[in-house]
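With one protein chain withheld, the remaining protein chains of the complex are depicted in position.
Chain lettering (A, B, C and D) follows the sequence in which the chains are written, and residue indices restart at 1 in each chain.
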Amino acid sequence: MQTIQSVDYLAVAPPLMLALTAVGVLVADAFLPARRSPWIGGAALTGVLLALAADLVLAVGVLPQDRPRGTFCVGASCSYSVDRFTLLFQAVLLVAGTVVLLLANGEVRRAGLPAGEFHFLLLTALAGALTIAAGRDLVILVVGLEVVSLPVFALVALRRYDGRSAEAGLTMFLVSVTSTAVMLFGVSLVYGATGSMLLDTISAALRRPGTPHTVAATGVVLVLVGFGFKVSAVPFHFWAPDTYQGAPIAVAAFLSVVSKAAGFAGLVLVLTVGFGSYAGVWGPLVAVLAAASMTVGNLVALRQRAAIRLLAWSSIAQAGYMLAPLGAAAGLVGEPRVLGVLAAATVGYVAIYAVMNLGVFAVLSFVGWIDGLGGGRLDDYRGMARSHPALALALAFCLACLAGLPPGLAGLFAKIVVFRGVLTGGYGWLAVLMAVNTVLGLAYYLAWASRLFAPGPSESTAAFGPVPRHVAIAVGLAVAGTALMSVLPQLVLGVAPTLGG
Amino acid sequence: MTAALAVPVVLAPFLAAAVGLPLGRRLPPGIVAIAGTAVSAVLAIAVAVSSRPAETLARLTPTGGIAVTVGVRVGGLSATVAVMVTLVALAVQVYSVGYLRGDPRYPSYAALVSLFTAAMLTVVLSADLLLTYAGWEVMGVCSYFLIGHHWERPAASSAAVKSFLMTRFGDVGFLFGVFVLGTAAGSFRITDVLAAVPTMSHTTVLAAALLMVVGVVGKSAQFPLHSWLPDAMAGPAPVSALIHAATMVAAGVYLVALLFPVFLAAPLALDVLAVLAVVSMLGAALAAFASADLKRVLAYSTISQLSLMFAALAVGGRTAAIAHLVSHAAFKALLFLCAGAVITAVGGGLLTDLGGLRRAMPVTFATMTVGFAALAGFPPTSGFFSKDLVVAAAGHAASGEAALVTVAVAWLVAVAVLLTAGVTAAYATRAWLLTFFGTERPAREAGPVLTGPLLALAAPALLLGLAALRWPELRPEWGSALASVAVVVLGAGVVLARWRAAPGRDPADLLGRARPLLASAWHTDDLYERTVARAVTGLAERVVAVDDRVVGRAVTGSGRNAGRLGGLIRLSQNGNPQLYLTGLLAGVLLIAVGVVVLA
Amino acid sequence: MHVVYPVVLAALLFSVGVYGVLARRNAILVLMSVELMLNAVNLNLVTFDAWLKDTLASGQALTLFVIAIAAAEVGLGLAIVLLVFRNRSSIAVDQLRDLADRDAPSAVPGETVAEREAAR
Amino acid sequence: MTVLLLVLPLLGCLAVLGLPPKRAAAFGVAVTSATLATALLMAATFDYHRSGFAQFSVNAPWIPLIDLRIHLGVDGISLPLVVLTALLCALCAGYLARPSGQPERPRALVALLLLTEVGMLGTFVALNLLLFFVFFEVVLVPMYAVIAGWGGQRRAAAARQFILYTLLGSGVLLVGLLLLYSRTSTMDMVVLVGRAGTGLSHGVQVLGFLLIAGGLAVKVPVWPLHSWLPDAHTQAPTVGSVLLAGVLLKMGTYGMVRIAVPMLPEGAVALAPALGALGVAGIVYAALACLAQRDLKRLIAFSSVGHMGFVLLGIATLTPVGINAALLGNIAHGLITGLLFFLVGGIAQRYGSTDIDRIGGGLLAKAPRLGSLLVFAAVASLGLPGLAGFWGEMLAMLSAFRPAGGLNPALYLVFLAVAGLGTVLTAAYFLVMLRRVAQGVVPPRWTAERFGDVTAREWVAWTPLLVLVLAIGLWPRIVLGVTDGAVRVLLRGG
């Protein structure tokens, strides 16, 4: 009875490497004298880059035959398997991680956050996110989700001298814990109804007539709640604006991009691999969530004057766009291939959204804290095109991408793919609602972008001083990623999890 | 060969205009314009002399449906009218050199008149109905520019706008008529259309004819679209002479004559035409008798004479109408040019300012007397012969021979023609007396440049009738001749008696209180002003208001409402985690219930 | 032993937890209610594991993991609650109004811990 | 060749940012002239006998997943519009480079102008639905920036309304295009035109036409969706107004002719009467609005709504004559309104305002040549035969007289009558405008002012338009000859 499982270490390499770096960083921080703290940032960055290298090596192995590389398997279904979907998500998460680390560099120094612990927590959360992307059973997904959430509670509350930061931490903690409890209850019901935790076994069980369908349906829906919170879809979105405002800007960036991407990875895996045959149940629900998120997100964002809160509401609205294709799955129950196309639409949008959003957060972190608001108010950006032309152009480009308007071609292609997904599912009303929402979206992105070029007192933006190297690299990386997606979006479009038997 | 000759007839004035407009200032005044018109006149005469019908054809452009062609179509009718147009235009061009000496805008004026001549010749000689329409519209624009020659005077510019809009309204009718005929015949060429008339259904032909009537009424200032012509007198006199006497307003008559088979196939249209002609004939004649300005008298007289031609056409007298058209062109142009000379000499157009110019301006007196005689229809002037043909035609129709128009209408036309002859003689004599008799007034005879054309036009006004005796169908009939002469002598006699009884007093006082009513042609102009003009401007104001308030506001409003709705939802974001948790768990409950109920 | 008993008990426990989360003002009581909800989940998992006679023992394994997660959460949760207590000197959940969504910057620009230290 | 047509302005747009400000305008002229030369070369080497088939075509894959291919090509329908766009852009660049009126931040303005040109030319040469949509949207941001950056007092609101309203239109258009794609699974326009809607159910065709035509209607603008146009044109700088009126409006009608009508014939037959009704209502509505307008630029903007009404009527008849009329109407309106906006720009530069009461009349006395040019343009615009405006309107009315099968002829006769009334009203407001601005006596406040008549540079910018208006008026075969073949191919299903 061989007790120890054969572990495919290469497949597990990326998250493993991150975890090791995290521990390394923590230990180094304990021994290194205070003035060496920039090294910690560097070490964290090298760790992430190594993980990215591992990811690419894996990609070379997996992509050609498109055969997923599973480990920790029980019979045919493995609970940790690396396929094109996982690799894409891990790559996106790691790139996002690099950019967030670059942003954090400046803020950690200026805001006096404890460098060692900050980077440790960030890396652990990132490792958790990577695991979710590769997880193929409910246990790993749940634990992974917790590994992503817990460090972030601490990170959010890290600005200990600012009362609002503690408040934000508490709000997020309470809402997150409750939604995890609800999700776990859902998992227990699904386990009870299908008899297994592995996604593809669940999928087979759901198709058998014998399973108690109401219980399974309720379980599926409750599981959806957990991911709904992570993705900050309406009505689970209340925590996001307050948390983004209270948290350090780098952590807000992490929340808005990495943790949201992890949430979507989990959601796509669960919905397509696990509950594919129940599309009739969760399809309409996801469509309603998508419609509500877009509309509420855009409407409230219209009234926002603080940059970080506007980004929070914008990310809620963008979550709505990402959910839309999945919502359209209801129309075509039982056709796995088309479900793959819809999932690919969401995955593509998430990848492009991640890169676009980071560009904006990079500029926000450069602007820093102005009278208690991370990234200041929109009016503080007035006339930035004159004092920091390159930065202003980068911000305008990223905002154009978010709005889905050329020259932001990446955003446009993402929107086209999502529109196509919704229409193949036959949800015409959702597509038209999305068209209206893109207009609402453009309204507030435009309000911000036009302030950059508005002739205002340029001495207020000049006060930000020269652009430090690490912010320049972060912005450069984000804009380069977006530009790449603008020209070659097929890198990220059309990638869906390999659906089991 | 004749067709090849006809093309330069049209192109010569067009080239003159094309050269004159940009370079006019540098060349001696009017040389280009007069040369162009002269060349055109000579060629027109050559074409008329050879008088063999011919046609040329060239495809202008494919349109996906019926192709638009360009070409010239020469026939007996078109040749004669072309000669008339070119000769009168030549006279006017020469006259204008003197009349507008020292006017800085003369070069553009001369070019526009040549452009007008080219447009009129296009209408006359065109082989394709669309090309006719093009010429028709260009004439309208040239008349707009020339009426608005003194655009610094508000009266002139508003008269120009009114003339263009009214004629444009008619032109739309004409265009639709062309569409009906063209689509029914499968081609816009006049020969094809006329050939296809028998095959067309009765309703199509009737519709086409009625639409043509609308077009023609607009252009020839017949009732109800007549009120623009009296105001058009704001333009310089030669313009009135050429455009508002001889050519443009006559184009309507020419067109009906050209498309006569269409009208023959739709007798109802002719009835309508006849009734309109009768109404405008009498109304204009009375208005001429009552109005106080010399040029307005002549303007109303033109409307009345045109109605005579239309009446002749209505009763089937096509040759009579054309004969009267030609003779009218000669003596009416003459009258306008004389009026121009008189006005420049005296410095005002009102009849009360004139008087006693007999000795001061002998040549003008002589030529204007010939003009008035022809207008009134005293033998042996050409006016007498052509009017007599019209009376004869009306007589035959009334006696039921031609049986074209319903007999009642034919009787109405005959009576109206005679009545109009009488009133015409009356107002001609009145104008003549008021201008040249009464208290002496210091005035100088106009220079040779002006009197030359007057004499040139006096000749045909006097001798044309006699020259035309050669053709049998142009000979007068004794019965109708005697009747018309009697009525003319009666009309003139009444006015002479009135003048001898109270020399110096305006014979129009005979009308007493009815005078202002008749002078303004039954206040039709103010009626249009109050109803159509005010309604349109009112509607325009309301449209602008609606556009700002409803359409504009609806859009900006939706933006603001979205903002307000956003503000409303924002209230839920009050920082209290408990509220967030309630929202979350309530959402979960709703979803769970939904799934349980539905699944 | 019918599955219904433990599963219904779990459902009821879960609902009591939900009530506790929504009704309680003190943050620590909310934490306790969340613990209740998690225990309900554990009960459910163990019951199904027993009922299914799962060879992988996934139900009990997940129960253990949930217990571990709950422990970690309480630890971190208390740290955050204490931080809030230090800043606001009260952990009443429904009094936290500073992050509300409003145009003007918040009246109290987040007085810092240092200020409170100095004040005391 | 088509690739060169797009690459030139794109490279120019990027390169101009590197230049010193004072040489930016000259560089702009160089690039736009080169593009114009390419367009003219294309026109010269174009095979007019096969004008129905795409020539100089390029077909390279870009994003296979959504079937977005760089498929460019020019045929009889798009060639005139390409040449018109290149010409107007060259004239605008020339107008910008005039010594007296150097705009501030010239590099940015020239760059935006070139980017707009890329978008416009791309829209006309794209033969792939999605590529058409991408170029359709590329135009939005630069035009917004031009209005917001260099416009009049209330430019911010006007620019925002322009871009938001048009984006809503293009959003709906995208939904329509993707609905079409989801049923035909190809984005290639030539193939779709060839299929002429076979295999598409009636409901899909009607819904597709409603969405696509609805989306494009905002751009045309069709009557009730026009409220962005007067503000955008009035607040835009002269260059912006010329391009907005001259080319941007045509992208809407071109889209309808190229995509909506041929690919969804049943949808077209079902909705053409509605389109015709809105178009005709637009003619009368715009004419009335212009009659009471107080601002000259706003009046010309509204006149565009009226002229586009005639183009829509042409399209709504679904006959070769109608479509030819629409395409010719596009070109004529582009030239005439472009000229009108240039003239109004000149007037605004001299009088400092475009308010009719402020100008007070007497332009013919004050600046005779400018005045007579204004008269010429106004007369051309009201459709005088012998000038370009006439043929578009006349043929549209002729086509309305005999609409395609399946359409209710009586209804179209009503449209014809209203359109005829529209021509009279159009003539009315133009002549009333002339009476208030060109004619009359120079008011005392301007008598002392010394401003020169048309300068040499202005003549250079405006003569091509004058010549073309006259040329097309006298010899419409220049445009109709090219489009007729292509229209027959289009309507017969390729």
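The definition used in the following text is that a residue touches a chain if its C-beta (ideal position, glycine included) is under 8 Å from a C-beta of that chain, and two chains touch if they have at least 3 such contacts.
To be clear about the criterion, contacts and distances are computed from a predicted model.
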Name of the absent chain as recorded in UniProt (options "Cytochrome c oxidase subunit 2", "Ribose ABC transporter permease", "NADH-quinone oxidoreductase subunit J" or "Na+/H+ antiporter subunit G"): "NADH-quinone oxidoreductase subunit J"
Shown chains touched by the chain that is not drawn here: A, B, C
Residue in contact with the excluded chain [from A:Arg84, A:Arg159 or A:Arg451]: A:Arg159
Residues from chain B at the interface with the omitted partner, ascending: 578-579, 582, 585-586, 588-589, 592-593, 596
Chain A residues that touch the omitted chain in the full complex: 3-5, 7, 12, 19, 22-23, 26, 72, 74, 79-80, 110-112, 114, 117, 120-121, 124-125, 127-128, 131, 139-140, 143-144, 146-147, 150-151, 153-155, 157-162, 169, 185, 189, 192-193, 212, 214-215, 218, 368-369, 371-372
Missing-chain contacts mapped onto chain C: 1-26, 28-29, 31-33, 35-36, 39, 42-43, 46-47, 49-51, 53, 55-58, 60-61, 63-65, 67-76, 78-83, 85, 91-94, 112-114
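As a working rule, only the chains that are shown with their structure count from here on.
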Chain whose Cα mean lies nearest the overall Cα mean: D
Pair exhibiting more inter-chain C-beta contacts, B-D or B-C: B-D
Centre-to-centre distance between chain D and chain A (centres being mean Cα positions), rounded to whole Å: 43
Gap in Å, rounded to a whole number, between the CA centres of chain C and chain A: 24
Where chain D touches two or more other chains, by residue: 164
Sequence positions of chain B contacting 2 or more other chains: 559, 570, 573, 575, 577, 579, 581, 585
Residue numbers on chain D that touch chain B, as the complex places them: 161, 164-165, 224, 226-228, 285, 288-293, 319-325, 362, 364-365, 379, 384-386, 390-391, 394-395, 397-399, 401-402, 416-417, 420-421, 423-425, 427-428, 431-432, 435, 438-441, 475-477, 480-481, 484, 487-488
For the chain C and chain B complex, residues of the former touching the latter: 18, 21-22, 25, 93-101
Complex contact set, residues of chain A against chain C: 74, 138-139, 142-143, 146, 150, 153-154, 157, 160-171, 173-174, 177-178, 180-182, 184-185, 187-189, 191-192, 195-197, 241-242, 245-246, 300, 303-305, 309, 371-373
